[in-house]
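Note that one protein chain of the assembly has been removed; the remaining protein chains are unaltered in position.
By letter and in written order, the chains are A and B; residue numbering begins at 1 in each of them.
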Amino acid sequence: MVDVNERGFANLKIPIGPSHPALEEPARFLFEVEGEKVIDVDYEIGFNHRSIEMLCQERPFSKIVYLVERICGICSHAHPLNHVERVEDIADIEVPERAKYIRTIYAELERIHSHMLWAGIAGEEIGYHTLFMYTWREREKVLDLFEALSGNRVMHGCNRIGGVKWNISEEQARSALGALTYLDTAADKIAKAILKDGNIAERCKGVGSLSKEDAIRLGAVGPNARASGVPEDTRVMCKYAAYGDFDLEPQIAKDGDVVAQVLVRLAELKQSIWLTKELFANLPDGPIQAEYDGDVIPPGRSVGRVEAPRGELIHYVETNGTNFFERIKIRSPTLANIPSYVPKLIGCQVADIPIIAASIDPCFSCTDRMTVIKDGKRKVVSGRDLKAGRI
Amino acid sequence: MKRSFEDAVQVIQANHKGLNSYYRITLDNLDAALLFLKDEGARLSTITGKDARDHLEVLYHFAILGELHTVIVEASYEKPDVPTITNHFPAALLYERELIGLLGFNVLGIPDPRPLELPPKYTDPTPPLRRV
Partner (left out) sequence: MIVSIVGALVYAFVAALLLQGIRRIVVAHSQFRKGPSIFQAFYDFFKLMSKESLTPNVTSPLLFNLAPILSAASMLIAALIIPLAASTSAVGAGDLIVVIYLLAIPPIALILGGSASGSPYGAIGAAREVALLIAYETPFIVAMAAVAIAAGSFQLDTISATAWVTVLPLATIAAIWTLPAAAAVQPFDIAEAETEIVSGPYVEYSGPNLALLQLGQWLKIFLYASLIAAVFFGTAIFHFQPAINFVIQFLIIVLLVTVFIAFWQATTGRTRVTRVLRYYWAVPTMLAIVDLVLYVAGIRYMHFLFGWAGV
């Protein structure tokens, strides 16, 4: 198993995954290392294949919103948001302002809880269990807020074609503002804990750098790209939902290493908390659901993007006038960010692998939701295929 | 956006709501279109493969700042060949591997032809997303 290369080092191939404590979700990396230095990396994804695109073609369109929501627990609002916006685009449905604001509130709250989750995971990867406990404790406030607004901590189910399902009452808005003020101080504390720690700085500075050219060339998106200096933020560029009413700026850092990722996400955390407060304070009155003919979506196509917590999420939806979608294509941000792993990981030390892997905030559940294996005409997954496919 | 290509490109929908444009193009003109897009500063957002019931389609979604430009090419069931675009847009690698794995396209010239996301022992001859 161990052979020696020309420099006299033993060439060790370390597998990380599919199940490994460093990874939140399964993916397989094969590292070729020399001592503690990584010289090559190969990755394999698809362990969370759940056949969502195939299933979307087989179910009537009223059920697809719920299906799409279950793609990922952390970005559980971004996917249905994008989906309903595509359908509304095809069917030319005008969404009321209040519904747009409520959708944006959920989206920003999701960004807040996702970045706090990431801060905890990043701490955990470098062995800093206490940071993990602290950030997730603060994150509970956001999840409590979600539960108060929609009844669920994740998978809220609040998006509907043409609007949202639940309204936000005056009382809820007031208690939300209180929670957000608490979260603001919590975000400051987290930022101070991370940025002023010498141990973290030593483990993260210069680790996993990605240059701006590489980020653009390899198609990196979201905070991962912004950490390398690419000034693109889908909320600013596309102004979907209620983002057009606010003046946002993409938060950018320069070096593309783990410290830059931390800075970008902490800055976005503060920005999201501010934005959510503004949204709650300026919530317009009105209906939360548009009236439309619920039976028929005309044939057409729509493609569009949303800024999920992890980056640019793009949905392509095509309808053919029947009750079923012709094609739904979902490309989640992690799939776009995976090629950027290679320049980040080559040349690093084995000790840095988990923190670099976590630094692009991977969500393989979002990435892998591809097709089921068909068996003849009936689209079922056979047990044999399940066992062979590790689905 | 595609003024220089007006004759080769069949514009399906231009500037829909100010954000999206769709163009149908033949495989021969694809390379020139890609160069044009690259000059305009486009970024590849994703690639969609589609089984359009009597032929296959590939939709390349390019993002130029806030706008999405979709370029559609066709291929037949008998000859599901598309050239790779990784020479212009290296980000296309994973998306093209998805085309290979899930729709059975033959992407010519791709540096890494392993099908994405399918298990190694997948034996069903029909690719999963084909409507047979």
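Quick note on the criterion: a residue touches a chain if its C-beta (ideal position, glycine included) is under 8 Å from a C-beta of that chain, and two chains touch if they have at least 3 such contacts.
Just so it is clear, the model here is predicted, and its values are computed rather than measured.
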- Just one of A:Pro18, A:Gly46, A:Gly123 or A:Gly162 touches the chain that is missing; which is it? A:Gly123
- Absent-chain contact - pick from A:Lys13, A:Lys63, A:Arg174 or A:Lys254: A:Lys13
- Sole contact to the chain not displayed, among A:Ala27, A:Met54 or A:Leu131: A:Leu131
- Task: Sort through A:Glu58, A:Glu202 or A:Glu249 and give me the one touching the missing partner chain.
- Result: A:Glu202
- Mind listing the chain A residues that contact the chain we can't see here? 1-2, 12-15, 20-22, 36, 123-131, 133-134, 137, 197, 199-200, 202-203, 349-351, 353-354
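In this section, only the chains that are shown with their structure count from here on.
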- CA centroids of chain A and chain B: separation to the nearest Å works out as 24
- Message: Under the definition above, what is the set of chain A residues touching chain B in their complex?
- Response: 45-46, 49, 51, 53-54, 57, 89, 216-219, 232, 237-239, 301-305, 312, 314, 316, 318, 326-327, 329, 331, 335-336, 338-339, 368, 370-375, 377, 385, 388-391
- Complex interface listing, chain B residues touching chain A: 17, 19-20, 22, 43-46, 48, 50, 59, 61, 63, 65-66, 68, 70, 89-95, 98, 102, 116-119, 121-124, 126, 128-129, 131-132
